[in-house]
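Quick notes on the structure that follows.
Apart from one protein chain that is not included, each protein chain of the complex appears where it belongs.
Chain naming follows the written order as A and B, and within any one chain the residues start at number 1.
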Amino acid sequence: MSTRLKELVESLGGQLIGDADTQVSGIAPLSDATASQITFLSNPKFRPQVAQTQAAAIILSAADDAVVGADYHGARIVAANPYAYFAKAAQFFAARNAIPVVPGIHPAATVDPGAHVAASAHIGPNVVIEDGAVIGEKARIEAGCVIGRGVKIGSDSCLYPNVTVYAACEIGARVIIHSGVVIGADGFGFANEGGTWVKIPQTGRVLIGDDVEIGANTTIDRGALADTVIEEGVKLDNQIQIAHNCHIGAHTAIAACAGIAGSARIGKYCSIGGAAMIHGHITIVDHVHVSAGTLALRSISEPGQYTGFYPIAKHGDWEKSAALVRNLNGMREKIRALEKSVKQLTEKDNE
Amino acid sequence: MSTRLKELVESLGGQLIGDADTQVSGIAPLSDATASQITFLSNPKFRPQVAQTQAAAIILSAADDAVVGADYHGARIVAANPYAYFAKAAQFFAARNAIPVVPGIHPAATVDPGAHVAASAHIGPNVVIEDGAVIGEKARIEAGCVIGRGVKIGSDSCLYPNVTVYAACEIGARVIIHSGVVIGADGFGFANEGGTWVKIPQTGRVLIGDDVEIGANTTIDRGALADTVIEEGVKLDNQIQIAHNCHIGAHTAIAACAGIAGSARIGKYCSIGGAAMIHGHITIVDHVHVSAGTLALRSISEPGQYTGFYPIAKHGDWEKSAALVRNLNGMREKIRALEKSVKQLTEKDNE
Partner (left out) sequence: MSTRLKELVESLGGQLIGDADTQVSGIAPLSDATASQITFLSNPKFRPQVAQTQAAAIILSAADDAVVGADYHGARIVAANPYAYFAKAAQFFAARNAIPVVPGIHPAATVDPGAHVAASAHIGPNVVIEDGAVIGEKARIEAGCVIGRGVKIGSDSCLYPNVTVYAACEIGARVIIHSGVVIGADGFGFANEGGTWVKIPQTGRVLIGDDVEIGANTTIDRGALADTVIEEGVKLDNQIQIAHNCHIGAHTAIAACAGIAGSARIGKYCSIGGAAMIHGHITIVDHVHVSAGTLALRSISEPGQYTGFYPIAKHGDWEKSAALVRNLNGMREKIRALEKSVKQLTEKDNE
């Protein structure tokens, strides 16, 4: 299904230069786009590709347009943020090509009579919805999801197959949850008594704001007494663990395999790199960026980027450097001894 | 539903000071408790909050009671281990508020005629129980779980939705398994033949003792020839990987995102921090504590705490220190050269 550029610009804004009736059927990078597609330039280093691309149209910034706009054969959309414009254009095409979601409850679903499912919602086969759960308008709960007692799921949210939401958790509107996600399992809370562990019942909930996305097989535990909170606009990648009583500030993005330990508090507009680990009970202010593979052991009170991982090397070189790291104290002692000797020599020399 | 303090003390022990008819309906921290709740003091640093708390009653140690007991307006329960007492009191309230589990097999479950399910067990919708499986008294198998051939699940165990247990694995009594857990998938075993991999069938089982808890999306692989063993009382957090032929000693606790490689043997009463990684084929004795983010490459034969992760820093500082770590050998060479020069100077000086 193809679209005229003017429809795109009417919907998404931007300044159109060239033929507004140009038809485009999809979006692709500069090097791959065909003559029926639109492309985008979001990084000046790709400017030289603009003259060569086959694309029928291009999205680019005013700064890039001033340099390479004239070299380009097709229509241009000048946008303040070409990468965000690309994302929205891709959404525009995806929406056009999407198979419509059919409202209704599949006969192989098990919905408790005490649950409330909006008439416009889609409930797939083998979904289980327990007593007191509320599923919002146009929500889409795919095959095999299990929605516990009293759970609330906001309108237009989408749960892909085999998601589990434990009792009493609340999920906002337009939330996307990928397969294998577990929301609201018990936090890891035990009291030690003579070496054995006594379970502390986890009676808090998980509260998830609007416009959150949660990647496949990520887990978010319910709070111990208070709640675990994920604010609006947070984006979580796959296989992330968020422990009980964490609080993740709005619009923070966390990459895959990261772990956030219990009661950690992460600010708004932060980013946490892949496999980074945030210690329990620490606070990270807004606008902090923790690099991949980094363990944040203490609170971070100043915005900025923080890093800590061992540099990779050829195995033999690593062995040497690791042995020296273990023996840094020995190295320091040698420096101290040298300082002492040099001081004595200097004093003698000056006598 | 509220409870008199005397009922609590009859059930859990402790020395009651004050009005035994005081009614409490739940438990909360010192700062949050309302006048209808009981609270607890498990850390002396919170003593100053005791005089201010709204709570109708407090659990505390004899030592704390001697200092702050007199300042407190309500009833006191003096306990040897106030934190463990809190956990048990919370269990007491949770049990009172729990929705009773209904025995029986949901009509949307698929139970093989060759399986044995105790009459008091609860089998949820879309559960699949294969031939020869045995489900114990009052066990609770929630929606979407798949229980393979010949699996044994002990009495009072609870499997939350969407757990998978492969054939022949055995799970003890009072075990709690959270959603997304996979027990008994094949271990990662291959023989290399000219660059390609030949699969080694994994014919061992997973054996899980009594009173184990397993967090969401954790995976425990079956043994190659022998079994993978998780002893009684072990507590596993979310997203942990336990490889084939591991042996985890009783009452060991492992935090989220940790990985235990094949044939590793971890002792009793150990703790493994979040995202720690235990190498294959190593042995760790009882009472070892491995810190978060630490890779244990060799066996540990002495109790104690072990740590190894790169300290976090501002990104620019990390870049400098990482460059120096790579070049530690250069630093050592410089120290050696200095030592030589200083020795020569000293010898000359003494001539």
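Please note the rule applied: a residue touches a chain if its C-beta (ideal position, glycine included) is under 8 Å from a C-beta of that chain, and two chains touch if they have at least 3 such contacts.
Because the structure is a prediction, the values reported are computed rather than measured.
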Which residue of B:Asn217, B:Thr252 or B:Ser271 touches the chain not shown here: B:Asn217
Touch criterion as defined above, residue of B:Val67, B:Val101, B:Ala118 or B:Ile335 at the omitted chain: B:Ile335
Residue in contact with the excluded chain [from A:Val24, A:Ile38, A:Ala191 or A:Ala255]: A:Ala255
Missing-partner contacts on chain A, residue numbers: 27-29, 32, 81, 83-84, 86-88, 90-91, 93-94, 99, 106, 108, 124-126, 142-144, 160-162, 176, 178-180, 213, 215-217, 233, 235, 237-239, 251, 253, 255-257, 269, 274-275, 292-293, 309-315, 318-319, 322-323, 325-326, 328-329, 331-332, 335, 338-339, 342, 345-346, 349
Residue numbers in chain B that touch the chain omitted from display: 108, 110, 126, 128, 144, 146, 149, 162, 164, 166, 180, 182, 185-186, 188, 190-193, 195-201, 203, 217, 219, 221, 225-226, 239, 241, 243, 257, 259, 261, 275, 277, 279, 290-291, 294-298, 304-311, 313, 317, 320-321, 324-325, 328, 331, 334-335, 338, 341-342, 345, 348
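The rule is simple: only the chains that are shown with their structure count from here on.
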For chain A placed onto chain B, the superposition rotation in degrees, Cα atoms, nearest 5: 120
Length of the line joining the C-alpha centres of chain A and chain B, rounded to whole Å: 26
